[in-house]
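Other chains dropped; remaining ones untouched in position.
Chain naming follows the written order as A and B, and within any one chain the residues start at number 1.
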Amino acid sequence: MTMTAIAPETAFAVEVEPKPITKVSIIISKGTLEGVYPGLIMANGARMEGIEANLFFTFFGMDAVVKAKQEKIKVATVGNPALGLPTLIGALPGMSGFVTKQMQKKMEALDIPPIGEFVQMIADSGGKLYACKASVDMFGLEKKDFVEAVDDVITVGEFYELAAGGQIIFT
Amino acid sequence: MTMTAIAPETAFAVEVEPKPITKVSIIISKGTLEGVYPGLIMANGARMEGIEANLFFTFFGMDAVVKAKQEKIKVATVGNPALGLPTLIGALPGMSGFVTKQMQKKMEALDIPPIGEFVQMIADSGGKLYACKASVDMFGLEKKDFVEAVDDVITVGEFYELAAGGQIIFT
């Protein structure tokens, strides 16, 4: 009987065209503007394609969903030679705020919303948002410190469970 | 004969519940405290769920498993606006050490061990630790410079081999 031989062949035939991505679970771990946006843009891009999107905020990246911090996120103007600013200029008081404003203007021109709005937009489009339990405890935060869009505070183990069957992207 | 039609249906039925994650291969590439901990926490979280965990240390992240450097890893207090420190304050001698101590105290309160202990704990729980051959050569290190928990020095190609069937997470 050739049944067991036929089943694997079918499987191989299916794999010639790779299975499309159906889920992404994106970790946002950095608290700078250039650290937070890539994860949001990838989550939003996923939702626009009908791909399931989970966002998991941890360490300083949690600022993106903490009410008191969300709108204060800035571009790093030192330790970021790509900006082309000499360190001693980048270190001037107000410089980080200035460069941040410049970048925000450019983003606005491209219809990329400010972080608070962007986070809400992703939630509204069906993306799920989670804060990392270990980080929440470390920074002494509570559920009420987070914006409404955050669905839950979960552990790393729970994150792995919900990421099953998709791609994990750490940003 | 409808056999080839039946096999794919079975496959689809199985996929309704996604296959749990069984392996993670985590790359640690940054040499700051906030750069090293996320990878360790994710590896530890994986082991606690019975998920296979490989850690691959590369570039400055290698400091986490180099004897002479492991306990000297610090928080970046400049280029990290999320801390809320003005750059010129963050640049003061001793400031990075001070903020590092504060964060270590908080972690201790949460039972998150110092890096050296944490690395050993992950190894003891069955996690595998590797150093990146290209980085080892670049920094002129030898096997004896590493803590005992490190299993081997491997190439990128070997890393891809052992990561097969799991998730790659670059931190």
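One rule holds in what follows: a contact is a pair of C-beta atoms (placed from the backbone, for glycine too) under 8 Å apart; a residue touches a chain by one contact, two chains touch by 3 or more.
Every value quoted in this text rests on a predicted model; they were computed, and no experiment measured them.
> For validation: placed chains = 2, all identical. Expected total copies in the complex?
If we count every copy in the full complex rather than just the 2 shown, we get 3.
Definition applied: only the chains that are shown with their structure count from here on.
> What angle of turn lays chain A on top of chain B when you fit their CA atoms, given in steps of 5 degrees?
Between chain A and chain B, the superposition angle is 120 degrees.
> Suppose each chain is reduced to the average of its Cα coordinates; what separation in Å results between chain A and chain B?
Centre separation, chain A to chain B: 19 Å.
> Enumerate the contact residues on chain B facing chain A in the complex.
3-4, 7-8, 11, 15, 18-21, 24, 34, 37-38, 41-42, 44-46, 48-49, 51, 76, 78-83, 86-88, 91, 103, 106-107, 110, 112, 167, 169-171
> Given the complex with chain B, which residues does chain A contribute to the contact?
Spelled out, the residues of chain A in touch with chain B are 3, 6-7, 10-11, 14, 23, 27, 29-32, 58-60, 63, 69, 73-80, 90-93, 95-96, 134, 137-139, 155-157, 159-161, 163-168, 170.
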